[in-house]
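Dumping the structure here so I can ask a few things about it.
Complex shown without one protein chain; remaining protein chains in place.
Then we have chain A:
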Amino acid sequence: MSITEDQARKVAHLARIAVDDAALPALARELNGILHFMEQLNEVDVTGVEPMTGVTPMRLKRREDVVTTGEMAEKILSNAPDAREGFFAVPKVVE
């Protein structure tokens, strides 16, 4: 498999990273280099192997479904680049 410039543009958009058109050939080349390296994995017989999800066999922890924290809107907003009247502010989303 190899990545074309068009696919590189699509990946950049999916990742929400702006990439200039002029930078796409180099990006596609780098991504191809990495993917080529990954293709070694095709040598391995993985028939009947379950994909691993975690390193230690453990059941996800459970707890009582109760409120344990909250009431800290001010703290949560304190690092926002733009916060107004108790909300995060973003550019207009709906036309």
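Criterion: a residue touches a chain if its C-beta (ideal position, glycine included) is under 8 Å from a C-beta of that chain, and two chains touch if they have at least 3 such contacts; residues count from 1.
Here, contacts and distances are computed from a predicted model.
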| item | value |
| --- | --- |
| Chain not present in the shown complex, as UniProt names it (candidates "Multiple sugar transport system substrate-binding protein", "L-serine deaminase", "Cytochrome c oxidase subunit 4" or "Glutamyl-tRNA(Gln) amidotransferase subunit A") | "Glutamyl-tRNA(Gln) amidotransferase subunit A" |
| Chain A, residues in touch with the chain not shown (by the definition above) | 1, 3, 8, 11-19, 26-27, 30-31, 33-35, 37-44, 46, 49-56, 58, 60-61, 63, 72, 75-76, 78-82, 88, 90-93 |
